[in-house]
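Each remark here refers to the structure printed beneath this line.
In this view, the complex is presented without one of its protein chains, the others remaining in place.
What follows is subunit A.
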Amino acid sequence: MAQDDNPSAQNTLEMVQEAQEAAHKVQSEAQTQAGGASAAVRALILTGFGINCEEEFAAAYRLAGAEPTIVHLNQVLHGQVSIHDFDVLNFPGGFSFGDDLGSGVVLANKLRYRQTGANGRTLLDDIRQFIADGKFVLGICNGFQVLVKLGLLPNLGGNVTPEVTLTHNASGRYEDRWVTLRVNPNTTTPFLTGIDTLEVPVRHGEGRLVIPDAALQQRIEASGLNCLSYLDANGDGTHVYPFNPNGAALNCAGLTDPTGQVFGLMPHPEAFLSAYNHPDWARRRRQNPHAGEEGEGLRIFKNIVAHIAHARSAATPAAELATQK
């Protein structure tokens, strides 16, 4: 926090970035310089207009070894920041525009219609380009809702038109509770590599996935796009409240697009970065005092950072690789 008056805080890129994060950024840059300037995986985290999980999102990427940058959405819309300078674009949770008109709706609308440049170009056009470039998009909770309302998920048709929706929980109420998820073995998304089950908190009022027709549902299942499902105590998929906290179709907690590059989920892995976030941490640590202190949620971020770093190093000439060691 002593870095709060750091002149770099004037940098528009760090519009709402805490100085301590900036300090870490400086540190991670120093580390990456030792290993080659291009090595840092760059994560862009959007905020503003009621988004409120950007800090833990940034912490997740930092702990995963990437370089997170939090920017106000207007900086992207006004062209001060280009998403193309980053490897992974992130839509955190929160209440964008207060969830009025339905969660994520107004933000999705802004991305789709607000013209950011000449020729009527919108941020959605840029995001499509970003994905076409092989880059990654992650949306959590409200961010997932935005991706669904935009039509980026599941995007079976490939034309970014809303196909499914997320709406009010069957219980009619917002709830904060921990759930257990199973990863669909058929999913191809690198975000979920090597994960079988995952405990995470849900904190939402509008997380019920609605798939309008059986044919679409079949296609989603056939492609393994329903990458996460809610589990009951026996480890079985379940419709039963509160294991499935919202009554989602297919017990589905998360979706990917067919490329696996776009991934969204209702629960909050960024809220489980430390073992001490779990409601039963005290008993678990008593039973296993030497267990690691990392939370399970961090695995998703480590996965995508490792995947991007690996993909990049695979494309890097051997000579540069040698200097990185």
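In the analysis below, a contact is a pair of C-beta atoms (placed from the backbone, for glycine too) under 8 Å apart; a residue touches a chain by one contact, two chains touch by 3 or more; residues count from 1.
Note that in this section contacts and distances are computed from a predicted model.
Asker: Would you kindly match the missing chain to its UniProt protein name, picking from "Phosphoribosylformylglycinamidine synthase subunit PurL", "Hemin transport system permease protein HmuU", "Ferredoxin" or "Carbohydrate ABC transporter membrane protein 2, CUT1 family"?
Answerer: UniProt lists the chain that is not shown as "Phosphoribosylformylglycinamidine synthase subunit PurL".
Asker: Please pick, from A:G172, A:P185 or A:G292, the residue that touches the omitted chain in the full complex.
Answerer: Only one listed residue reaches the unshown chain, and that is A:G172.
Asker: Just to verify: which one of A:D85, A:D100 or A:D133 makes contact with the chain not shown?
Answerer: Looking across A:D85, A:D100 or A:D133, the contact with the absent chain belongs to A:D100.
Asker: Looking at A:G65, A:P162, A:G224 or A:G237, which makes contact with the chain not pictured?
Answerer: A:P162
Asker: Going by the touch rule given at the top, which residues of subunit A touch the chain that is not shown?
Answerer: 1-2, 4-5, 9-10, 15-16, 18-20, 24, 47-53, 55-56, 59, 62-63, 72, 74-75, 78, 93-95, 97-102, 105-106, 109-110, 113-115, 149, 162-165, 167-168, 170, 172-178, 180, 201, 203, 210, 212, 233, 241-243, 268, 270-274, 276-277, 279-283, 286-287, 293
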